[in-house]
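All protein chains of the complex are present and in place, except for one that has been dropped.
Right, chain A next:
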């Protein structure tokens, strides 16, 4: 099965549980299991090739220039983890089907679970470190959903947030580390990075990269000092704890350390950081675990401790350490998942996980007790269990490791950790299953149905199987170890065996087990001491830190964002002026500015009108209607200016946009007050004036400099001028640029315009269905209404003009490719023609004659433009490449047809739809307000009167 399929299967399969939920719990769980098993079989089908020593690659280029490609590979390490993820995943699904109660939404649960599974498989099969990061973040997100699955439990929500915060921050740090690493290696492919060991370790950025990556790994794998989130994540349903927090997600950090081992390990920095953190975590986790009363909390801290153990082994940087780590990952996954599942069974049957309320369960649930005891003995490191063998190997490795102080420090700490590990394992067994039967359980515990105990039983069988026949898995463990080591070191020749003779590790192990038993016997006084001792509570500290960050954010936001828009505008303007002023002072001007000559009378007159209108606008802006008229004058003069400076297309666009804008503002002014009160103080006005003059002066000087200075590079428009006719088939270069050279740009613009219109429509709808509606209905008109609201002359005139206006629109559209015009302008002209009907004859009359909804027109415009672009694919060219040819129809001269014309049709439709939808939305408000619309287009219609009379 292709690697893509293996990774994609869980993601695609995540759609199924939700769909199948209606078909019953069995179908829902069955389909989830089928997805996982299919992926598992697919994975196993690639084993033979891999066993022969091949590494499988699969790759699709996405953004090769950025090194961002979908690159997967399957090497023994990835295979090993994928096997754990999918194999244990299948067991968890079987278990979860019976664990979840009828009140839980199983479809939701399995959807999250499959999403998580896909993300995990993605991490372990990624050959691109950027892709790995994406999957990494996905595991954080999906685990957030899983931990918080029981949304009604506050602990669940808090635990989920804490896990997301901690692992998310680590992920953020890791992004930095991964980018540095890729930068040093010159490639984001993991297989390339692994080859670049010398370059990476010699780089001055090695230490920062290492720290950032380890932050990601340590947060994910709950290493000290980030271990605190894992116990709080235990609020999740037990299948989640068993899956995420023992076998898979928390191993992602370990996986990454193993994956990058050939590139990063072996330096003192690596050794001190990784081994140090691992050792502290191992001891700390083991000690805390002994004093936890909640079965899952005990297991959580024991997981923390075992993860620390594996981290420590990876940190030593020796081949034997890696071998032991790989072996222990396998063993830990088997016994810890079985333990979690057993704890879940106890919780499920006895309705409590509090170890103080349990005991004697072996009489009531013998099967569960057997499974749990086997797994716990393995965790304690008792011979004939797999945990024993890897613990022996760990102690052997610890003996040869020297960290900081004296040579005995690491072995002593390792033994100390192992001792506590044995003690909490014995406590788990002793206080839950052994002892006398009690009569005060919250429920009547008994063994669950086989569906629930078979998955852990399978794992328990593996525990014993590996424990008795370790040589059976030896080739596989060495196979994986070889992949971790890469070409840095040889796989050690050490044999996995139960008996290596009486040696120091065995003695240490014996000390640990005997000490563990003694510690259990003395548990009561120790527990009292532990409870009395003051110790920092991680949750309180975490919450204090979060609260601190929040209040800091609030202070900052409040200081800079106090709601005074006017102030922001002033600050913005001053900042821009200051930055520009700085550039002006320090930069070099191309040439001294020269005064131009007298421009002539006509341009000067235009300038005077523009300036006078702008000045008057500022003076008289309190009267809003006058301000609007002055605004119209400014706009008109700007369009005249465009026409004067050889830009006919711009002039036509500006003038038609001007019309539409003014109509829009008038519609709005209908509801807004007519006058702006004089509120700002004289001081304020002087200040604002000062800022405005500064800004204006800056803009004017910059424009003058730009206009008179010589260009620093030749303009690229020569290319457009040369190719407009030859390549685009049009002589109006501006239009050809719009529909051809920069067609993609235009395509985006019409989409934006359409979205703007839809936003306006949506906002109006919201207003109309909210309290505003009542307010509008009760509003008393504050402006005198015209007696003749639909004047006869205007109605008749607009109807006569309508066909003419449409004709002009079509004409402008058709000639657009060769003469000034085109889709934008034609769209505006047609919109103006239609708006005239609304204005003259009233909204009701006009909309009764409107056949196509404006949304549809916008949509069809975008669609037509998009399809024209796609059409280019059929000629084997890129999106939106235009083609043109000449068509000869009988009776007509040969004329040109360009595909750009169809694109322009799309532009035209989108502009008409967008403009009309915006204006119509405003008039809908008016209809709801104080202006009852007459059903007749004309207020006075003699024929109507006669008809009414005749009827009567």
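Assume contacts are C-beta pairs under 8 Å (C-beta built on N, C-alpha and C of every residue); 3 or more make two chains touch, one makes a residue touch a chain; residues count from 1.
Keep in mind that, in the parts below, contacts and distances are computed from a predicted model.
Engineer: The chain dropped from view, which UniProt name applies: "Beta-ketoacyl-[acyl-carrier-protein] synthase III", "ABC transporter ATP-binding protein", "Multisubunit potassium/proton antiporter, PhaC subunit" or "SPASM domain peptide maturase of grasp-with-spasm system"?
Structural biologist: Spelling it out: the chain absent from the display is recorded in UniProt as "Multisubunit potassium/proton antiporter, PhaC subunit".
Engineer: Based on the whole complex, identify which of A:202, A:618 or A:848 touches the chain you can't see.
Structural biologist: Hidden-chain contact among the options goes to A:618.
Engineer: Could you tell me which of A:734, A:862 or A:880 touches the chain that is not displayed?
Structural biologist: That would be A:734, which touches the missing chain.
Engineer: Touching the absent chain: which residues on chain A qualify?
Structural biologist: 562-567, 569-570, 573, 595-596, 599, 603-604, 607, 610-611, 614-615, 617-618, 621, 624, 627-628, 631, 634-635, 638, 641-642, 644-650, 653-654, 657, 660-661, 664-665, 668-669, 671-673, 676-677, 679-680, 688-689, 691-693, 695-704, 706-708, 715-717, 720-721, 724-725, 731-734, 737-738, 742, 745-746, 749, 752-753, 756-757, 759-760, 763-764, 766-767, 770-772, 775-776, 818-820, 824, 828, 911, 914-915, 918, 921-922, 925
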